[in-house]
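Worksheet: the structure to be examined is printed underneath.
Only one protein chain is missing; all other protein chains are in place.
All chains are identified by letter, namely A, B and C, in their written order; residue positions are counted from 1 within each chain.
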Amino acid sequence: MAKTNVTLTSSNAGMPEDRQLTVSIYRYNPDVDKKPYTQDYDIHTSEFQGVMMLDLLEALKIKDPTLGFRRSCSEGVCGSDGMNINGKNRLACVTSYLDFSNHITIRPLPGLPVVRDLIVDMTQFYKQYEKAKPFLQNKNDPPVRERLQSIEERNKLDGLYECILCACCTTSCPSFWWNPDKFMGPAALLWAYRFVADSRDTQKAERLEALEDPFSMFRCRTIMNCVDVCPKGLNPTKAIAHLRDEMLKDTS
Amino acid sequence: MSLSEHVFDAVIIGAGGAGQRAALQLAQSGKKVAMVSKVFPTRSHTVAAQGGINAALGNSGPDNWRWHMYDTVMGADFLGDQDAIEYMCKHAPDTIIELEHMGLPFSRNEQGKIYQRAFGGQTLNFGGDLAHRTCAAADRTGHAMLHTLYQKNVEARTHCYNEWYAVDLVKSVNGGIAGVIALCIETGEVVFLKSRATILATGGAGRIFQTTTNAHTCTGDGLGLVLRAGLPLQDMEMWQFHPTGIAGVGVLVTEGCRGEGGYLLNKNGERFMERYAPHLKDLSCRDVVSRSSMIEIREGRGLGPKGDYVLLKLDHLGEEVLKERLPTVMTLAKTFAGVDITKAPIPVTPTCHYLMGGMPTNINGEVLTVNKLGKDQIVPGLYGAGECASVSVHGANRLGANSLLDIVVFGRAAGLHLEAALQSGIEMPQVGTAELEEAMSRLNRWNFSQKGEDMHVIRTEMKMIMQKDFGVFRDGDTMNDGLKKLQALKERLAHAVLQDKSLTFNTARIEALELDNMMEVALSTAVSAERRKESRGGHSRIDFPDRDDAHWLKHSLYFGDGRVGERQVSQKTKETAPIELQLREH
Amino acid sequence: MLRSVTSLTRSGLRDWLVQRITAIVLAGYVIFLVGFFMLNQPMSFGLWTALFQNGFMRIFTFLALLSMVYHTWVGMWTVLTDYINCPRFRLLLVIVIVLSLFSYLAWAVAIVWGLR
Partner (left out) sequence: MKQKRPINLNLLTIRQPVPAIASILHRISGVILFLLLPLFIWMLSESLGSEFSFNALQKSLSFWGFKLLLWVALSALAYHLVAGIRHLIMDLGVCESLPCARMASYFTLIISAILAISLGVWLC
């Protein structure tokens, strides 16, 4: 039988040492609070399992069931638990408290109305997403089998289709803060380019035309806050640049 | 009682793959349809499926849907209904092509066709060589599928109740289902969504276990709804434990890892699957691989301080393959195990992953119950599809990459059937105050609870019991013990308290309602598992180690009031001969 | 599509292009002036006026001034639409800015072309 030398470099072999954390959380419940405030929680890391910020929040919610936050998959693919942790937008489920000091600050995603505690109203974000017409459009009759696409053509979609709509990028973008109704924001624009870049889509010209006004896309000032925070390592700024290049190619 | 009514042709509960596929079908045909989801649709757990979706497309060599059917029947350890399996495997290619046309960004092969990889239990020519049948979008197939479906629903302008929670089904005066009580999580508003038909597509319930690959939201809501409506659940003992959950955390790493050539090792560096399954080795069915891993661990060949995991080796595949085909696994291993898979193996352990059982349905997605004579009866106005349903294509053990297939094939089937039914006319059901009050009673119980136990204590205890007594290996004595504890817990839950009664986005209230459902699911699992005195697929008993076709080749039924029953396993096929009963290779 | 009557070209793409082309002209002009200044130290009134009496320099200056107007229009319009939410106040400011830009242009043209 095949034998392999087993060398394990895993770091989760031992439990991390116990630490006492102070977590400052933005609190607001419109049913009881007139305005938002910050609440401090003390907790020992030995009180719960796991090293992710979501594990920590779940432990705090047992202590204080009124604490509100969204979460689902707990592995960074559903995009529910975007929040501003120590000043940066991140997903709580794939952010380890081991990377922080003993005082951690959690606030809701910036720039969107707060529904309760860490839960923001994402309506505006989704509206902008829908503006991108985020669905494949092909005016030709579909073939009996799959539409062919070369490996190279398919590779163009990498770095685009993986977006999980967590809104970390869009809510870190000052252009979106100041014009949330007009500037589509990095996530929506990434999706816009995902379909422009798809060899199977026939509506490229229409898609580009819809982005040509001074706000929808051109509000981007290429500061790359979106790239800085994207938990999936995507680059919306680059997608926006490609959209612009396509427009230049089309119009010149 | 004044309860505002919103009226629809169809209401779909759940916006994962099955719910969205059904919604799309109905929305595109111009029906007045509402899709209710407790999370924004793209947050549904379908998004986490990694490996792929099976279909005999034959893009890498010859393939045949009959071979796929054979594998599925074998994988199911013959508890699957062959009519449903035939339907699924036959319609798989068309369903995949349809998804491709919708825009799903499948990986491609050299000819520009959909890329297909090897996966567990997939063979050519009825048990021959490994088949490459699993269509994939890198290792993000579920994500790509869910987003594609949602995008098509955006295009079709499907009416979405996002972040609304389905509390309970409302029965019509003539015994059918008339819709559902729904709670707007954002505002606390409660409405009655009245409809000619309701489709349940609420997904799994893995959260009843302590460690699971499932999302926090997989709490078996649809299953609880069905039980409380007096309808049965089927094969609730049949849980799949995925061989490769990251040790200690439960995060899934796809079977695609082994499909691409990865394998499992014990502490002696031995590729132990060669010993348990010489033919398919690491790509045997999941129940086989999980059991093998557990035996290794129990016999002291596991690793780690507690000796409670084995290793998944991938580094020999080379950085390029890993980056192209398994990028998600790469990051997950880094994040959750601190492992660089290009250099070191991932510590993995069998982890609760999938419920094969659920509400019994026929191939049209119509939910079934049994009458006093033990005959199947269609429940008027109620459909089910996806993990919450048991049609049953997975029987006692699901094959990898058959779940994404199940949800789209039967989401579509339910949609198509309901579309036709609506075309020929379904009457709007009549509802009386008594029915509405009954459906509201559970929510009211929590809302008016004054004193009592904290629900999280009960939840924690339930998960521990399930983990300990109803895991990969089961035994009569411990199960009996666990069952008694669960019954006591259910009693305690009936007196637990909801402290926070605020209206705006009160997640504590949702968690309380979810716990009711989880408790129902846990009990149904415990009762059904204790009752099935054999080992089959995902259900392996130490005290009854063998499959017993003479007594147990049948679906087990469980009703919310504790009644149990049975249903025949269908061997009737339409186009091809049924697969004959035989032992699986082990 | 979103339109704005007060943006320079009312097209994001054209605004963007104008901003870039004018930036190149302005950058060239500034760098040229700085170079001229540094290469001719100490600067005298004669040298300085001779520069601006040159025909090419006059055209270059005019181009730079025009670029300045358009570049600033686009830039200031962007700043205002980010931070000023009241549409009437914003309109007023845009008008003030655009008028002052054109008066600067006229003033500067008068200076350079007024040279004898």
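The working rule: contacts are C-beta pairs under 8 Å (C-beta built on N, C-alpha and C of every residue); 3 or more make two chains touch, one makes a residue touch a chain.
Since the model is a prediction, treat every value here as computed from it, not as a measurement.
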The omitted chain touches A, C
Of the candidates A:47, A:64, A:121 or A:209, the residue in contact with the absent chain is A:121
Given A:23, A:53 or A:109, the correct residue touching the omitted chain is A:109
Note that subunit A touches the chain not displayed via residues 26, 28, 30, 35-36, 84, 86-88, 105, 107-115, 120-121, 172, 174, 177, 221-225, 227-228, 235, 237-238, 241, 245
Touching the unshown chain, subunit C contributes residues 20, 23-24, 27, 30-31, 45, 48-49, 52, 68, 72, 75-76, 79, 97, 100-101, 104, 107-108, 111-112, 115
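Throughout what follows, only the chains that are shown with their structure count from here on.
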More contacting C-beta pairs: A-C or A-B? The answer is A-B
Whole-angstrom distance, CA centroid of subunit B to CA centroid of subunit C, is 65
Averaging C-alpha coordinates per chain, one finds the centres of subunit A and subunit C separated by a number of Å equal to 40
Whole-Å distance, C-alpha centre of subunit A to that of subunit B, is 26
Expected list for subunit C, residues touching two or more other chains, is none
Counting only contacts in the complex, subunit A reaches subunit C at residues 174-175, 178-179, 182, 209-219, 244, 247-248, 251
Subunit C contacts subunit A in the complex at 1-4, 7, 10-13, 15-16, 78, 81-83
Per the touch rule above, subunit B residues touching subunit A in the complex are 39-40, 42-45, 47-48, 57, 96-97, 100-103, 105-114, 137-138, 140, 143-144, 147-148, 151-152, 154-155, 186, 215-217, 247-249, 251-252, 265, 267-271, 274-275, 303-305, 311, 313, 328, 331-332, 335-340, 343-347, 454, 456, 499-500, 502-508, 511
